[in-house]
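Only one protein chain is missing from this complex, and each of the others stays in its spot.
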Amino acid sequence: MLTRSLERPERPWDSRRAVDPTRKRRLRLLVALGTAVLLAGALVYTSLGAASDATTPSRLAASASPDRSYRLTGRVMPGYRRAGDELVFLVRDRVGSASVPVRYVGVVPDPFRAGREVIVTVRKRGPVFIGEKDSLVTKCPSKFSSRGTDHSS
Amino acid sequence: MLNLGRVCLSLALLIALYGIAASLYGASSGKRQWVDSGRRAVYALAGVLTLAFVVLEAAFLRSDFSFELVGSHSSTTTPTFYKATAMWSSQEGSLLLWVWLLALWSSLVLFATRRRLREIAPYATAVLLGFAAFFVALVVFLASPFELADPRPAEGVGLQPLLRHPSMMVHPPMLYSGYTLFAVPFAFAIGALITRRLSPDWIAATRRFALAAWFFLGLGVLLGARWSWSELGWGGYWAWDPVENASLMPWLTGTAFLHSAMIQEKRGMLKVWNVSLVLATGVLAVLGTFLVRSGILESIHAFGASTLGKPFLGFIAVLVAGCVVLVLTRLGDLRPQGRFESLLSRESIFLLNNLVLVGLCFVIFWGTFFPLISEAVTGQRASVGPPWFDRYTVPLAIALVLLSGVGPVIAWRRATLRNARRNFRLPAAATAAAALALMRVPGVWRQPLALLMFCAAAFVLAVVVQEVWRGMRARRVMSGESAPVALASLLRRNRHRYGGYVVHIGVAVLFVGVAASSTFQHVRDIRLSPGQTVSVGGYEVHYLRATSKLSPEKVTLGALLELRRDGRRVATLAPSRGYYPSRDPSLGPTGRYFDGEATSEVGLRAGLRRDVWTAVEPDVGAMRRMIDGIDRRFPLAAGDSATVMLGAIGDRYEVRPPPASFRLIVSPLVGWIWLGGMIVAAGGLIALWPAPSAARRRTSAAYRARLGRELSRA
Partner (left out) sequence: MEFVLSLLVLAAAVAVIAAPLRRGRAPDPAPDAEIAALEAPKEAKYREIRDAELDFRTDKLSGADYRALDRALRAEAIELLRQLDAAREAATKEGSCA
């Protein structure tokens, strides 16, 4: 209130400026909103293209196309092995018995073992799924789980 | 002591509910004694929760296994340091920590404002107690830390090995302090909106808390990154993991709020922005707390479906709805008092800064919640990976750093264009010089984004140096002090401005580290046998020999690596892998070690110019025959005999090791990330430090005298 009454134009050309402020403000708002919409649009568009679908072993075994990547979640079955640089393991449904074989090269997280839940980005190649390098994530077990879970499981 | 703990928690819930009722009644009826009682309820809450916290922590420290929580997260063999941190490694303990911290800060702010903000304070009290009541209710009804273990076990399970890192003592408390401190300006904003008292008083009263929240949350995030780099076996510090993102988002909106709050205090502008930013920060803080423990998003941090998901979602929904309704119905009271006089003003730069920060937050939000969004829209869960995040956050980060260099040079209200152009000459020249110098470093010119970031950082550095120089010169003209004294008094009297400049330098240094380490990294994944050498990033890594070590808790198999550069020995690194035994009784006495938890010990040589990072994964599968053979022959071995057998396996690994998988990373300027973080922390402390009130009074008196003289003249 105080500042407005004291904002008297001190230079002659300020009176011209006093005519435009609302229009200028509206223009600025439009430009800002427009940029925001553009950015949001770009985001949405690229996220749809760059995303990998989340699947489970049963769904993957049923239908998988070789030209998309999938984010596979499931449990590691016992009996995984290392063949040279590769880690070969079977991923099983969380509940159920369908499983798919994965060959993976890259970082193996510390908590990785049989029975743990993992997420790995894979691509189909023939009967086997090739894991994307360094995309293997093992979920931290039983930190915030319900009470009474045995840490050994 | 279990019952005492339970009583404290139930009492805490009652106190919180009473406090809400008393504050609201006192506010609406005008009876101050009820408002005072409501405020004292917050003090009582803090006291009661402190007692509950002490009871639980004491149980952990003395390994009282009658507490179910202690038995499931700690053991007698856990070192004392980690016994203390084990409390908040659990769901129940971490919730208690969260609400205890909230009660502490709430008590602090209400004590500090007990004679001010009389209309707003009761509503702020009610909001803070509302948060507390929700969390205490969660703890009392769904996740109580005071459950009895029946029968009482003789030994505990122990702390999750991955959490045995000194950061465990600091990272969660810092993060939670950040989250809970942001609840304070949130609560006062809600109070200001409800009572329609939207002058910047509430901002001034809670500014310290917002700044402290920003400080702790930022440090917490950085500590998490450092922990990941030096401890986890994948060799990175940031993975755009949902939990990491969840802690970064409120920090971004909090940073935007800290900047644009300055504008509201000076000019009475950007009121809707400020209120929206602080409300968003509060909601995002609760969202962050929720994401870690809900299991709704796949993350290495997130844990299986928990019963807390639905109540949290309900709480967040109520918060969001309440905030939106409040802001929309108070839009009339949020009209700006000043207006943007010129595009070339610090106000405009701050507004742009708001937009970039909110943009960053929006990108991260979209990417983090994309699986849920896509599932809701298409029925199929899809997720985006780090490359998508990088594509958008990198340009925005460059813009942010650039803005932090432009801002200090432009004056408030309306900068003189001629002066502004002149002020940019030196920094622009410095940046150009830096660009030319950098282009001669091999490979840099091929990475335009990294080069842009380096130039932006050089620009910021030049601007700040110029500002400090000019400020010192101005001070000496005004008061005739010597150079060092001038610098000190400049910092002392303009804490916010110069603290902010230090923060900007820190951020620039940090981003230089991020840009360099992510763009110019050398990584090698390779299998080596002892005696072999491999070259990576200008270093020669020579596998000297295999190592093994036994301790009561684990078996460690590792490697000794010699690091050479230009033929000279630079360091010896000892990456290893620790194998903790499983408690599954069906496993053999030695085999159980290799079917339990395993953690990597990274061999790290940190330096100012580059870090050499090594991790090893011994081929346990090749040792399997020996392990299984021993277990078959001695299935019931335990204690000393088991130790002897483990020792045999360890010796065999040392003498005839199978080829092990190594990950070797040479990453330039990683240290600059932590260095930048420390500079940011220093700047934050400068800004946070209370101004000496005596100096303030002295200045006021001088000004009053001058003003008085003018008054009498006019």
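Here the chain labels run A and B in written order, and each chain numbers its own residues starting at 1.
Basically, a residue touches a chain if its C-beta (ideal position, glycine included) is under 8 Å from a C-beta of that chain, and two chains touch if they have at least 3 such contacts.
These figures come from a predicted structure and were not determined experimentally.
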| item | value |
| --- | --- |
| Touching the absent chain when the full complex is considered, from B:R116, B:K310 or B:K549 | B:R116 |
| Contact partner of the left-out chain, one of B:A41, B:L56, B:V356 or B:V507 | B:A41 |
| Footprint left on chain B by the chain that the document does not show | 1, 3-4, 7-8, 11, 15, 18-19, 22, 31-34, 36-37, 40-41, 43-44, 47-48, 51, 115-116, 118, 199-201, 204, 265-266, 409-416, 418-420, 422-423, 467, 470-471, 473-474, 477-478, 493-494, 497, 696, 699-700, 703-704, 707, 710-711 |
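Simple rule for what comes next: only the chains that are shown with their structure count from here on.
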| item | value |
| --- | --- |
| Between chain A and chain B, centroid-to-centroid distance (C-alpha), Å | 20 |
| Complex interface listing, chain B residues touching chain A | 68, 72, 89-91, 147, 157-158, 160, 162-163, 232-235, 267-268, 292-293, 298-304, 306-307, 337-340, 355, 359, 362-363, 366-367, 370-371, 374, 380-385, 387-388, 391-392, 525, 527, 577, 582-584, 595-600, 617, 619, 621, 661, 663 |
| Complex interface listing, chain A residues touching chain B | 1, 3-4, 7, 21, 25, 28, 32, 36, 39-40, 43-44, 46-48, 50-54, 71, 73, 81-82, 84-85, 105-111, 113-114, 119, 121, 134-135, 137-153 |
